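With one protein chain removed, the remaining protein chains of the complex are shown where they sit.
What follows is chain A.
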Amino acid sequence: MSSTPSAEGGPVPALELSDVTVRFGGITALSEVGLAVRPGSVHGVIGPNGAGKTTLFNVACGFVTPDTGRIVREGTVLDKLAPHQLAGLSMARTLQGLGLFDRITVLDNVVVGADRHARSGFLGSLLALPRAGREEKALRERARAVLAELHIEQYADRYPTSLPYPVRKRVALARALAAEPTLLLLDEPASGLSSAEMDELGDLVTSLGSRMSVMLVEHHMDLVMRVCDEITVLDFGKVIAHGTPDEVRNDPAVLAAYLGDEVTH
């Protein structure tokens, strides 16, 4: 990892992807994609199904190594990024498929999210040293606070599979927030939510924008248009448009890409 000064002299982006290409066999999932997430902004990534949005997140998280291109986090180039390093880079991500830990309680799920703030090691656990105990208590309090912030503290002692889907989505979000990231990646956070729940989510994401940078992959155009400061539009793995919601809304290429898609979603 090496530091590079910001090229344009503007604020250093929270995350910058340049020239990213990913091929899966014959499919080119991403083709020379570049984007920069301004610090403190909500950056939307939209595009029809299969456009490469999740793959873009997977590149940013180290799950997929791009064939070309580089990832720069706050001025530091991330070569050989591995997913477990993400938390240390103050990044957190929610998954399209939730990925909750089903056999531990909701509270414990969120505590795992907060785990990056813990320092005690193997001996601390083995001997249940007081320092480790205090740390555990602090993690649980942090986790409870996040549950309360998302209004799901009453489910703290339940197991995820016993909860309705919208609650589980919040648990997944709470787990990501418990890490107190400075960059949060949300993959389709509104899927499966009612429109009232979606409105609430929109308010939440907007309020998060004041605490951290947010990158948001979404299908629901109205939500994206409402909460995003900037939007990058993908289609067949290529960036076809970029700009403010108003600019993107009236872009002919975007309209063309979405012509069939709006009907199905």
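What we mean here is this: a contact is a pair of C-beta atoms (placed from the backbone, for glycine too) under 8 Å apart; a residue touches a chain by one contact, two chains touch by 3 or more; residues count from 1.
In this text, contacts and distances are computed from a predicted model.
Think of the chain that is not pictured: of "Carbon monoxide dehydrogenase medium subunit", "Branched-chain amino acid ABC transporter permease", "Membrane protein" or "FAD-linked oxidase", UniProt labels it "Branched-chain amino acid ABC transporter permease". Interface note for the absent chain: among A:Val59, A:Leu78, A:Val146 or A:Ala179, the touching residue is A:Ala179. Residues of chain A that touch the chain left out of view are 54-55, 58, 61, 63, 82-88, 92-93, 95-104, 108, 111-113, 115-116, 118, 120, 122, 124-130, 132-133, 135-136, 151-152, 154-155, 157-159, 161-168, 170, 175, 179, 187, 197, 200.
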